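Complex shown without one protein chain; remaining protein chains in place.
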Amino acid sequence: MSDLQLTVEDLYVRFPTSRGTVEAVNGVTFTLEKGQMLGIVGESGSGKSVTAKTLMNLLPRTAEVDGNITFEGEDVRAVAKERRKHFWGVKMTMVFQDPMTSLNPVKRCGEQITETLRYHLGDTNATAKNKAVDLLEQVGVPEPSKRVDQYPHELSGGLRQRVVIAMALACEPSLLIADEPTTAVDVTVQKRLLDLLDGLRRDRGMSMILITHDLGVARGRCDDVAVMYGGRLVERAPTETLFADSRHPYTEALLRTIPRIDQPIHTRLEPIAGRPPELIDPAEECAFALRCRYAQPDCLEAIPPVGGVKGQHEFACFHPANTARGRQALDANLAAGQTVTGLQIQAAAGMN
Amino acid sequence: MAGTGHAPLRDDHNVLLTVRDLEVEFPVGRNEVVHAVSGISFDVAEGETLGIVGESGCGKSTVAKSIVRLNDIKSGSIDYQGNDLAQMGGETLRQIRPDVQMIFQDPISSLNPRRKIRDVISEGIAVWGNTKGSWSQERIEELMVAVGIDPKFGERRPHQFSGGQCQRIGIARALALDPKVLICDEPVSALDVSVQAQVLNILEDMKARYGLTLLFISHDLSVVKNVSDRIIVMYLGKFCEIGNADELYERPRHPYTRALLASIPEPAPTVDVSEGDIEGELPSPIHPPVGCRFNTRCQHATDICFTEEPVMQQVGDRDHYLACHHPVEVSVG
Partner (left out) sequence: MTGSVPSTTVVDDIADDHEVDDTSIKRLGFGFWIAISWIGLISIAALLAPLLPIADPNEIANGAPRDGILGDNFMGTDALGRDVFARTIWGARISLGVGFLGILLGVVVGGALGIAAGYFKGLADQVISFLVFSLLSFPSLVLALLITASLNRSFLTVAMTLGIVGIAPISRLARATTIQFADREFVQAARVIGAKSRRIIIKELLPNVLVPMGALTLLGMGISIVAEGSLAFLGLSVEGEAISWGKSIVDGSQTRDLNQNSHVAFVPIFAMFLTVMALNFAGDRIREYTDVRETAF
């Protein structure tokens, strides 16, 4: 177990609101090995960002958290008060979608990095400044000694994100959580940022959690991919397995619904019916059942537990795709023309 | 004026909309202007879907908004069935508006939060009355059904619907006036991936059912390819390449088109991934580069690219046009 860097067990996060309690994360369990890059894929409301914020202790005070989080052998939720200010942001850091969340608009880029260094590592002004130039160079910021004296608004979105990454790397973290780091930038910038993150984690032996809504981004970069839906982790597998042999019908549907560049033009897309699940008072059933082509009566009776092969290919489904049980369920639904939830289905082109 | 050339314009009588030498500038600060769109020409044939793809700041949305005259046009013409939309204003422009409708990027922002969705969808009929015969309350019901919104929810307000539903309501609103041309400005980029396909399929169905001509603007190369017959690649207010969608993706010849295709997470097989490593930053549209606008980042750039602007020219005998001094050679398969 020594190569386990992060263990999350039975994580629950709830937010009381005026409309009821939002059950944002519902019993998420996963592990991360040292040096591994784990992709967490999901749509808005899937709980992927809330999970990351929980790890980083960034949730608002109103959030109710339950579960165990162990990082490098230490219980994250029970860090002693006096160590708190040098815990997050040092060994475990995070990069957000919008670089301006992390950057102070009225401070020079260099200052923002040296501040981190002086605060967490007690560096002197001079050492910190040298390190800052160094860090900017490492993250591929051109003319770093000039950039340290510039303000964030003088930089492009891509460069700002690089400055944020430099800040995150300042204290030599062993885990970097990147929450949609490239969603706000263009594809050409995205490619270079992802190349950078990929290179950094290899050079430094860092572990990384890459949170994204883009299956393609996860596929190209991650060792393992976990798919979240309705606050639950519904499937996790090594990347190639997940894409080639997905088990959870949501993963399968997601892969089929996205237009692909290698398809001919006007290829009919296979939409996923319905809309993302309610997070307030969700029913005791599979969250995907209402939209699922495989749905059977048992899907509406209980929440499917995470099964499969632990540590290899885990999934939470009673009738997994690409298995005999799943095919049986689908065939029965296709024969009836609808699923147990009343969802009208028909054989789509390309279905087995 | 250094335009991008008229080569891609067709004489075909099927052409519904012809944009010629369109130039749009926005004033910023002290007597400076953003050169948002700088002399572009293209046409759209009836029943066609024309895609425009490019990165943020390339001017693709400005093209869309210019056609529906949501921004001022510096010069150029927009010919729609013999009417020059660029020169029109006031009541004459208003009279022609029902023919050219638009769908917006942000489904939430494009619906008035204080109006019931039935009122939102029937706004066109409320404005124009039943002057066209086919405009009626029954049509509102029909459209709601067509875009998958149960008419019994017509009394609800936008916040009671999901993003995908709101976008479908926006489509129904645009179609209520029985338009000829539908301009879609990033219609799925604000939506979750699991609902994008719903909206894209509806657009295809509506196009077939109501005989629409589509101008589809997106930054997503896969989405654009899926819906478009022809595609334009834009960079910094200029066109790089126009072509038949299949042809363009199979034989991309402009270095920028190739860079885009190589940068996406699952790159197109026709390009080398390393072509996606374009250096540097997007130049300022206030002072765009002289010559070819891509010259600051292009691996193939030579002296001529810094002095002379490339003009749109046909390549091969296919419907494929290119503005580049050094087009990448591709094997003709």
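By letter and in written order, the chains are A and B; residue numbering begins at 1 in each of them.
Convention: contacts are C-beta pairs under 8 Å (C-beta built on N, C-alpha and C of every residue); 3 or more make two chains touch, one makes a residue touch a chain.
Bear in mind that the values here come from a model prediction, so they are computed numbers and not experimental data.
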Absent-chain contact - pick from B:54, B:124 or B:285: B:124
Given that one chain is not shown, which residue among B:66, B:110 or B:196 touches it? B:110
Go through chain B and note every residue touching the omitted chain. 65, 68, 70, 94-95, 97-98, 100-102, 104-106, 108-115, 120, 123-124, 127-128, 134, 139, 142, 145-150, 153, 156-165, 170, 173-174, 177-178, 198, 201-202, 205, 209-211
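Definition applied: only the chains that are shown with their structure count from here on.
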Separation of chain A from chain B, taking each centre as the mean of its C-alpha atoms, in whole Å: 32
Mind listing the chain A positions that touch chain B in their complex? 43-44, 156, 158-159, 186-188, 190-192, 194-195, 213-217, 219-220, 253-254, 257-273, 275-276, 291
Would you pull the chain B residues touching chain A in the complex into a rising list? 55-56, 162, 164-165, 192-198, 200-201, 204, 219, 221-223, 225-229, 245-246, 249, 259-266, 268-269, 276-278, 281-282
